[in-house]
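A protein chain is absent from this complex, but the other protein chains hold their places.
Then we have chain A:
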Amino acid sequence: MAAITMKNIVKRYGDGFPAVNEVSLDVRDGEFMILVGPSGCGKSTLLRMIVGLEDITGGEMRIGERVVNKIAPRQRNLSMVFQNYALYPHLTVFENIAFPLRLAKVPREEVDRRVRETAELLELTEHLDRKPANLSGGQRQRVAMGRAIIRQANAFLFDEPLSNLDAKLRGQMRTEISRLQRRLGVTTVYVTHDQTEAMTLGDRVAVLRKGVLQQVGSPRELYEEPVNLFVAGFIGSPSMNFLPASVDGTALDTPLGRFEAGDARKAAAIEGRDVVLVGIRPEHFEDASLVGAEKKARGSTVSARVDVTEWLGNELYAYVPYEAPDDLAAQLRDLSRELDSDQLRTQAVISLDAASEITAGDAAELWIDTSKIHIFDPASGANLTRDEARVAELARVAERAREAQRRAQRPGEGAGAAGDLSGGGAVTAAGEEGAPAAGAAET
């Protein structure tokens, strides 16, 4: 096990295009780090530089104490799960899992014992004699994981391991990976473009955009205190609404209506500016008729015409189209395209209580929780209302959750590597309790 330290990592291809640009990132020993971003953001390239399949153009990459810039993949002692699994089709499941041990010239009996242990752990025992071609997607995925964990590697690297599975299996494998990682306590770097995976699996998440690191933090920090428009828009589903607003004293004039900026910090953020972008998450809207008077006073109420509604049982989505000035509308369209969502029109997505009786075509009274809104600079995209004190607190919460997990998994480790599955289950339960951030963020 080892920490992975990246210092000003640059990857430049032959045409001079920097796929990864000046990325500095510390993955601590035993940490589960997620690399996330839209396609083409350089996250896979970064992972492949860690494992050594991609040359590093500039910067320094350390695994543990060792600078590995020039070290071959096989000497880095990392294991990796590929997106398409990359199983060896001519070998049985047993030999696939045993492959790293065979290369390391591990004695035959030990190979046999360890492969069977790993197969047990991943419930592959009855498939050991089969060839990968005869396995289902989920089984292949588990074989790939088996091949990765059988070795005492310094770190596990995952390159979108679940993207080839169907939705249900993906959910199962996600918990499986989480359980394994917590149990083995091995440093893990996991590349994904999937929101849910990013939020639920990671101790920390690193968001990349066009090769540049945007923000690193606990899932909760990214969700509650994003540093810029990009992170704010990327994290969360449906994503945050960005409303252009012209500033009038301490009030914001948005296409949905005019409301007060709220607290002093937000007022300070908009002071002296003409136009800003207001970021409001869908769930920070509510049907005004369902909000109590006391709560109502903490926010503002606007009136808007609802275009379409979607009732999902547990909540109600309302879509409110709005007009934005051309330049800002173009900017927002660019952003949504970059986030792979490519919205056709500027519209606010609003998540309401399922009890709400608002229907399409209504002019609805909507309450906005103004304490939760963010103000962005339209030119730079920077978040003007990021609360550093809150960020620090969130970091402490995440750290505490991690400590709790580690304590919970330690007795399991003491019992030996071949601990039974119920032990793993207990660890998972503790892990999930200890990470409220993930659960809260997912909803």
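As a working rule, a contact is a pair of C-beta atoms (placed from the backbone, for glycine too) under 8 Å apart; a residue touches a chain by one contact, two chains touch by 3 or more; residues count from 1.
By our rule, contacts and distances are computed from a predicted model.
Between the listed names "ABC transporter permease subunit", "Polyketide beta-ketoacyl synthase", "FAD-dependent oxidoreductase" or "PatA-like N-terminal domain-containing protein", the UniProt record for the complex's undisplayed chain reads "ABC transporter permease subunit".
Listed residues A:79, A:187 or A:385: the one in touch with the omitted chain is A:79. When the omitted chain is restored, the residue from A:1, A:67 or A:104 that touches it is A:104. Screening A:164, A:237 or A:336 against the full complex identifies A:164 as the residue touching the chain left out.
Of the candidate positions A:51, A:68 or A:128, contact with the unshown chain belongs to A:51. Chain A residues in contact with the hidden partner, per the touch definition given at the top, are 51-53, 72-74, 77-80, 82, 84-90, 99-100, 103-104, 131-135, 137, 140, 147, 151, 164.
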